[in-house]
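The other protein chains are all here in position, but one chain of the complex has been omitted.
Showing chain A:
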Amino acid sequence: MSLTAKDKSTVKAFWAKIASKADAVGGDALSRLLVVYPQTKTYFSHWSDITPGSAPVMKHGRTIMGGVATAVGVIDDLIGGLLTLSELHAFKLRIDPANFKLLSHCLLVEFAIMFPAEFTPEVHVSMDKFFAALGLALAEKYR
């Protein structure tokens, strides 16, 4: 299910529309992840505060969206372009890749909430494919 030219242009166009709100989207999506899928809290036991909307959560949401922005920029070669991020996730963070799908779902829910008109079914399918490809690229160095 690789990204077609149409997928890539759809992702870039949608990203351009939402880029100014990306930080809020990221923070809210991460807040959502921690509440809807409580098992994900296990990765943040070192944080003082993992309540939705808290400072560490919102800050980390910004970090994650920075990574997504990078991915949009290297959409023609996600695996090559995200090698460093993959090494980080593989050797340091060691997040089970199943969690990438959970965060993707939360991001899609955020898009539906914040951009109901723009997040059409066609945009949804391209973004879902993009996040799946992004997850694969992040897991590239795992084994």
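One rule holds for everything that comes next: contacts are C-beta pairs under 8 Å (C-beta built on N, C-alpha and C of every residue); 3 or more make two chains touch, one makes a residue touch a chain; residues count from 1.
The definition used in the following text is that contacts and distances are computed from a predicted model.
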Checklist entry - The chain dropped from view, which UniProt name applies: "SERTA domain-containing protein 3", "Hemoglobin beta embryonic-2", "Coiled-coil and C2 domain containing 2A" or "60S ribosomal protein L4B"? => result "Hemoglobin beta embryonic-2"
Checklist entry - Among A:58, A:108 or A:139, which residue is in contact with the omitted chain in the full complex? => result A:108
Checklist entry - Taking the entire complex into account, which one of A:35, A:74 or A:136 touches the absent chain? => result A:35
Item to check | Options A:15, A:100 or A:119, residue touching the unrepresented chain | outcome: A:119
Checklist entry - For chain A, which residues touch the unseen chain? => result 31-32, 34-36, 52, 105, 108-109, 112-113, 116, 119, 121-122, 124-125, 128
